[in-house]
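A single protein chain has been omitted from the complex, and every remaining protein chain is retained in its original position.
Presenting chain A:
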Amino acid sequence: MTLPTAFQDWFARQGWQPHPHQIALLKAQGDSLLIAPTGGGKTLAGFLPSLVDLRDPPGGLHTLYVSPLKALTADIARNLARPVADLGLDLRIEDRTGDTRPGQRARQRVDPPDILLTTPESLALMLSYEQAPRIFGSLRRVVLDELHALAESKRGDQLMLCLARLRSLAPGVQVTGLSATVEDPGALARFMGGADIIHADPGPDPDIAMLATTQSAPWAGGGGHYAIPEVLDQIRQARTTIVFINTRAQAELFFQALWAANDENLPIGLHHGSLSREARQKVETAMAAGQLRAVVATGSLDLGIDWGAVDLVIQIGAPKNVKRLVQRIGRANHRYNAPSCARIVPANRFEVIECVAALQAVRERDLDGDPRGPGPLDVLCQHILLTACAGPFDADDLFRELREAGPYRDLTRADFDACLDFAATGGYALRAYDRWQRLMQRDGLWRLRDPRAARDLRMNIGTIVEAEMLKVRMRGRGGAPLGEVEESFAATLQPGDTFLIGGQTVRYEGLRELVVEVTKQPTKQPRIAVFSGLKLATSTQLSHRVQALIGDPSQHALLPGETRDWLSLQARVSALPRDGVLLSESFPHQGRWHLALYGFAGRNALQTLGLLMTRVMEQAGLGPLGFLSTDYALLIWSMDPVRDPAALLNRDALREGLGDWLAGNAVMKRSFRTIATIAGLIQRNLPGQRKTGRQATFSSDILYDTLRRYDPDHLLLRITASEARRGLVDFDRIEDMLRHSPHHDHRMLDRVSPLAAPLLLEVGRVPIAGQGRERLAEEEAAALMAEAGLT
């Protein structure tokens, strides 16, 4: 296919020259994967072949566009409208997301548009309808946007299963993946089921550096507030700035601090996932209209609408991941061929080291990333149930089709059969449900026993399982919605408590019909809202770079003076982690003993180690209460001190624990909940459907414990265990750490060491349900009884 004259003229009229990758995509015969930086005309490149095709619409659905964000589908619809009108094309372009009105959805099922813009979840839903073969039979092209982001989660696996279905319904459909810069394009192409890779010109090297500040980074903390004057200065000089911060709570605090110093009243907005949709949309609209000078955002703005006007990105806090940093930098792209401009602000002195290491990596174009595992089976279970919703199916045919999906190309028949059995009977060793199967086989085809079950199954579509959230609203009639907080956070609130949301401090008044009611509290110092949000994990490669930097004093010249001072203070009061030596420290803090272990093995391996070490501590009667892991260190707190960590790091004891005890842990239960929800064992709580009171569903923990006791080989336990090996990282890395650091250096300190201080402020604490917690619960209850005069 070449670019028709009308299109060439259109480009010329815009004063544009088609990019080589846009032409390459037009010429492609089979499936393609386009790797291009932000602002490279990626989306237009993806649609160009469709638009050329659709000069003469054949009728029916021609092109399907899938994006991870609903907002993106609406934006694309707007952006396509202009060339379509200019070129005089007679097309219907519509989007179809969770927000689409029921009437519109029904109509789309009968009379689909030429181009349909949707999300993976909405696509899965459409494919579960009996009309799916008719809707998608005419499909010629599929465009998968932001594929790099989708491939990072189970949403991507689900999308690939749907894609395999589409290939069956519309043989010969041509698929184009669009991706930002990734470390392994070949792997992403295989994920799509195979594709030719097209590289766009990556553009000039970015202009990236640490932001120079008069005040130096604090000892600890994650706020980055010390840099407020310089950040404001940068915002003033740039046209539009995005200020990225890693967590929602930090974004709230930074936003507040920024405004407190914003004497000129520069228009600055806030954007994160806990804000109400109305609030986020307002910011997005203002941003698109060029009304804002800056937005303080979390990962919620990692993807999405290209704002051409953004010319500066400021990253507050450690970048955690070189690839993501590069992608974020790419958002400052006001001209494709001008260098992106970015400044990094480490939040504390530990992060200074990570920032220095990350900048090195960016300059060397050394991107990071972990290889993807095989397609998860919980997603497969959901897919099988949804396939049954669309109509009866033959197991052999379905198995063949599934193996067309990249992540499932090595799926074994045994695993497929186990998933089918789970979907049909629950897959229990005790065949209790033979009469009440969900799916049953008749005339050789599998189908729903009770077709009414389709409704529930469709409600459960998707692979995103969120913590239960409660809406927050101003008290009074028609009180404005402010956002959402986690139910577990709301449960800790007492009337009179204050927290930050949407940039304002509010006072908790009470819970009313599952809505958190608050009033304005302009002066009081807030209690920080513990939004969970997505926590970025520092990549293995970056952790390694940091380790190398700390352990090699000859490289310390690269670090700012105060960081050097800090490290030498650490060396003086305790010791520096160094090659071949595993450093650990015991110290008391706030009435609990703490053990800090500097493993530099990555957050996941250290989390596994935390699970295993606390188990041995429990057996030793030290009363472990909880732990947290960062990419560099593990922190465990307990009733009694650890004096000899070497005894807790016995390789055989750890290995033994991996098998039995790890399975009983809260972290495993958390991942079981997600898996059980995706696989359809438990129904997710949908907003507005949740019932109060006695009807409240029992916890998935109970199901987990019951299965472990009575059916330990059950498929979902198998998925949980294998995911934990991946998610919590296999034992090999811990063994690696022990092998590489055969010597232990344990310090008993009377207080927190300089290196351990930042750990105390980390979020993501994992509680240990053991004797320590029982002791604590009893102490708390006894204190209350005494207080109430009831002893």
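Observations on the structure shown:
One rule holds in what follows: a contact is a pair of C-beta atoms (placed from the backbone, for glycine too) under 8 Å apart; a residue touches a chain by one contact, two chains touch by 3 or more; residues count from 1.
By our rule, contacts and distances are computed from a predicted model.
A chain of the complex is left out here; the name its UniProt entry carries, from "Putative phosphoesterase", "Sulfur oxidation c-type cytochrome SoxX", "ABC transporter ATP-binding protein" or "Hydrogenase expression/formation protein HypE", is "Putative phosphoesterase". Interface note for the absent chain: among A:Gly426, A:Gly602 or A:Pro754, the touching residue is A:Gly426. Contact with the chain not shown here comes from a single listed residue; of A:Asp111, A:Asp450 or A:Asp644, that residue is A:Asp450. Where chain A meets the chain that is not shown, the touching residues are 425-426, 428, 430, 432-433, 436-438, 449-450, 452-453, 456, 491-494, 497, 625-626, 680-683, 692-699, 702-703, 706-707, 709-711, 714, 767, 769, 773-774, 776-778, 780-781, 783-785, 787-788, 790.
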